[in-house]
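A single protein chain has been omitted from the complex, and every remaining protein chain is retained in its original position.
Right after this comes chain A.
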Amino acid sequence: MTVTPAAVIKDTSMLKQKEMIAGNYRKLETAVADGRKVAATFVPGNLNELIMCFDMLNNLPEINAIQNGLRKKTGGYIMEAEKRGHSEDVCTYVKADLGMIAKGNIGPDGQKLPDPDLLLLSYTGCFTFMKWFELLREHYKCETAMLHVPYQGDGRISKNMISYVVKQLREEVIPKLERVSGVKFDIDRLRENLARSARAEEDFVWVLESAKARPSPIDAYFGGVYYIGPIFTAFRGTEDATLYYQLLRAEIAERLAAGQGPVTPAGDMPAERYRLVVEGPPNWTSFRDFWKMFYEDGAVVVASTYTKVGGLYDQGFRHDPDHPLESLAEYCLGCYTNRNLPSRIDLIEQYMEEYQADGLLINSIKSCNSFSAGQLLVLREIERRTGKPSAFIESDLVDPRYFSPANIKNRLESYFQMVDQRRGGGKSVPARAA
């Protein structure tokens, strides 16, 4: 018997975003014919507002890896990269990207991606970025601009750090963007882009904070990865992104007013049984299956750290048109994985309290040391500080070999039982809603 999969429910904002992403890929595909220059760059610390000042297109290798992961293409790409001498131990985003390039550089939507004219290396919160771009530079032999963003080792941003990043922008990054694009830098154009970013950031934060309500109208992890899409990638600072977040906010406001829970691929979530904070990126190759393990049990993620890798807007940061370069520097310095471990733990603790979470779940990613190294201490500390149960599961970003559904499901079920017991003081809890 053939089973027809249920149609996935999509909100208007999701459709809008889908069109935005598809539109960017279309522009990339025709970039050479259209005479557009292309910058490849990373999500954390990305300088989209600046890139836009030079009429350049933005191609993000991480996003290509994610999109390919969602389409289950990355397994083959990773094996291709490993065949070419890349270690099985290193980041699978890198290998998925290099494997894709080795196999013809066909993008997630099936069209050839253009060679970048500039590699804009924003070295923010992840050592691997530096090597990744050296590997890409070796392949493309194109111009590379390196923006070294110092790490917040003491949990603060110093004037020295801001000054260092601004100087690099002024003396290295902007001159290279000018040279490659042939467009002169106009700081007023940057200010306009930043003003649009700040408007979108307001709406984005409102959406994230809506999860403080009971029931939460959003899932701030599985849904959250869609919500961060425009603001973390090639659209921050565009009119499209501003409109997207207005649209999203209106949709969430409606759900909030109606007392509805999040939208899932299977439709509206019937009942909220568990409120979780999640630390770590999701697995992309089995994203839907992973999400289903949560919503089927009534588990809603009310706050997540992964949705802060491209900026901690909920902690008050806004791009500031009055201080454009300083603001970009502060943005880069403030991304989640650029914060030291004590700051990360403080943030998670804050989320646990503000979002009235039942517990913390860590999805530890095999190939992401930036996130993963130290997570077992994070777990201990959060349990100690909050008295709430934590759980630890392991998977990978885009390597399907490291997603074990049975193991993860088992752990999650045990964890939900533990939450029930802790919440009920050891008493039995009501059966879940049908």
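The rule is simple: a contact is a pair of C-beta atoms (placed from the backbone, for glycine too) under 8 Å apart; a residue touches a chain by one contact, two chains touch by 3 or more; residues count from 1.
Basically, contacts and distances are computed from a predicted model.
A.B. asks: Absent chain per UniProt: "Radical SAM-linked protein", "Benzoyl-CoA reductase subunit C", "3-isopropylmalate dehydratase small subunit" or "HEAT repeat domain-containing protein"?
C.D. replies: UniProt protein name of the non-displayed chain: "Benzoyl-CoA reductase subunit C".
A.B. asks: Just one of A:131, A:179 or A:214 touches the chain that is missing; which is it?
C.D. replies: Checking the options A:131, A:179 or A:214, the one contacting the hidden chain is A:131.
A.B. asks: May I ask which residue of A:70, A:90, A:106 or A:266 touches the chain that does not appear here?
C.D. replies: Answer from the full complex: A:90 touches the omitted chain.
A.B. asks: Using the touch rule from the top, list residues of chain A that touch the missing partner.
C.D. replies: 84-87, 89-91, 94, 123, 126-128, 130-132, 134-135, 137-138, 141, 144, 146, 148, 150-151, 153-154, 158, 160-161, 163-164, 167-168, 171-172, 340-345, 364, 366-367, 369-370, 372-377, 381, 394
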